[in-house]
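Yeah, one chain of the complex is gone here, protein chain that is, but the others are all in their spots.
Going in written order, the chains are labelled A and B, and every chain counts its residues from 1.
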Amino acid sequence: MNANGQLNFRFDGQEIIGYAGESIAAALIASGISATRLSATGMPRGYFCGMGVCWECVVRINGINTVRACRQVVEDGMIVETVNAAEKL
Amino acid sequence: MDLPKVADIVIIGAGISGLSVALPIAKAGLSVAVLDKNEPWSDASGANAGTLSIQVKRAEVLSLIYESIERWKRMPEDYGIEVGFGQPGGIRVATTEAEYNQLEKSVEVQKNKGIDVRMLNREAVRQLGPWLGPNVMAGSLCLYDSYSNPLVAGNAMVAGARKLGGVIAGGNRVSEIRRNAMSDIDRFSIKTVSGDTIHASHVVNAAGAWAGEISSMLGVKLPMEVDVNMLTVTEPSPPIFNRVVTHVGGILSLKQLPNGTCLIGGGWQGRGSVSSGTKNIDYERFLHNMRVAADVIPKIRDLHILRTWAGFEAVAPDALPIMGQLGEDDHVWTLGCARGGYSLAPALGARLAEMILNPSKRDTLLQFSPQRFAP
Partner (left out) sequence: MTIEEVDVTIIGAGAAGLSAAGEAARMGARVVLVDDNQHPGGQYFRQPSPQNYKCKSLVSEKDRHRFVQLLKGIDTPLVRYCPGTTVWDIHDQFTIGLADGERSRRIRSAAIVISAGARDHVYPFPGWTLPGVITAGGSQNLIKGMGIAPAAPVVVAGNGPLLLVAAANLVSVGVEVAAVVEASNRPWNIVRHAAKLIHGGSNLGLAIKYLKILYKSKIPFLRGYGVIAAYGSECLSAVDVAPIIRNGKFERSQARRITAKTMVTGMGLTPSLELPRLLGLKETSMPLRGGPNIITNEKMMSSVFGVFVAGDGSSIGGVELSLVEGRIAGINAAIHAGIGASESMQLSLTRDLSAHRRLCKFRSGLERVFMNNVDWYDLLTPETIICRCEDVTWGKLHKCKEKGLITPLQLKAATRIGMGRCQGRNCLGTLAALTSHEGDDPTKEQEMPRTRPPARPILLSELLHEQLPPPELPDDPHLPRQQD
């Protein structure tokens, strides 16, 4: 992270620039990305309520748990991935 | 829903027990009406994890378990319904030396009863379940362990019974059962709280936690205790584990359903009572339930918990099924089963239907007869 708080993270493999204190959703929207999830029937979804209620912006971070992109602050080197709800067992 | 005026058989309770009797009876061509005070499937049947595990059954019921799981599996052929059945096989784990010994003994008993089950040591159990936690020191494996998703099965069984002409009527609490002349038709008048009356020649008490109450209306005492079982479901996740997992020491049942959600249960007790109608989560026991689960399959700790719920389940004093003629009248029947009732209901229900339909079959499974509690 540099002096003005700029940092880098990845979304589905793509390098994204964010700033300290920004939510993942805000950083993605600033980079022109609005679809961050695939729904149960495979429809694209993204940031909707912006206050942690709707869970539409849910993403997976660092290969482990799901977070709401509107609430999780970006961190340098974070790996963010689309959650694909249509992916079946 | 409007009640018919008459039915050959009225079943009280539209849970797994009641519907398991209703399906074969309706298929045999008799008219059947199933009454429930709430929505069908809204207590023990809805509030259980749908684990069809052979390995956690008591020795006394093992003779029925293969048949019952087979009946679960055959529901699409028998009744044209999809009940969310899966047969991934099950692993029952031990995490301490004492549990290991207990598991070995249990496997021996099961083998003697003809169950195909085997012990797995630490390495072998990990080969089958690399997702098991480091505290798991051994397990037993039964490839016939299965599940049926209760959220799917309930609607399916209701729909199946309706397709066969059965009436499944939720929102009909029975307030009074009157015994008329000893004729075969119109033997009983069953009144509901909303003022409807339905006449029947047979009555089946499958009212679960309310079975004692219904028995009293029929003039028979049925000693029942009530469990309040808790259940938890997680958010959907990519595959984590692929077996039905149970625990020999701690109370646990764990499975991941085709939609990716994990169902965590086993029978930890919530708070509440039938008389107050409350059935709530007990904070500390809920936490214990989650800890046993995370100990056995550590990866589920990264999942969000979305919902918990609780349901009443009736338990006989000896925790065995209650099935057969209730009292002196051979037109009054009962079916109930805790701690395994979901697994066993299809077999017990089919047998009870046979008993009702065919007087020559009435001496089967006497060990489960409610007569054992007669004073």
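What we mean here is this: a residue touches a chain if its C-beta (ideal position, glycine included) is under 8 Å from a C-beta of that chain, and two chains touch if they have at least 3 such contacts.
Please read all numbers here as calculations on a predicted model, not as lab measurements.
Contact with the undisplayed chain is limited, among B:8, B:43 or B:227, to B:227.
Only one of B:113, B:126 or B:288 touches the absent chain when the whole complex is considered: B:288. The hidden chain makes contact, of the residues B:56, B:174 or B:347, with B:56.
Listed by residue number, the positions of chain B touching the unshown chain are 1, 39, 41-42, 46, 48-53, 56-58, 106, 151, 154-155, 159, 227, 229, 234-235, 246-248, 251-253, 265-267, 280-281, 283-288, 290-291, 293-294, 300-310, 313, 318-320, 338-343.
Considering the complete assembly, chain A touches the hidden chain via residues 4-6, 19-23, 26, 29-30, 32, 34-36, 39-41, 43-56, 58, 65-66, 70, 73, 85.
Note that in this section only the chains that are shown with their structure count from here on.
Partner chain B is touched in their complex by these residues of chain A: 64-66, 85, 87-89. Against chain A, in their complex, chain B makes its touches with residues 235-236, 238-239, 242, 256-260, 302-304.
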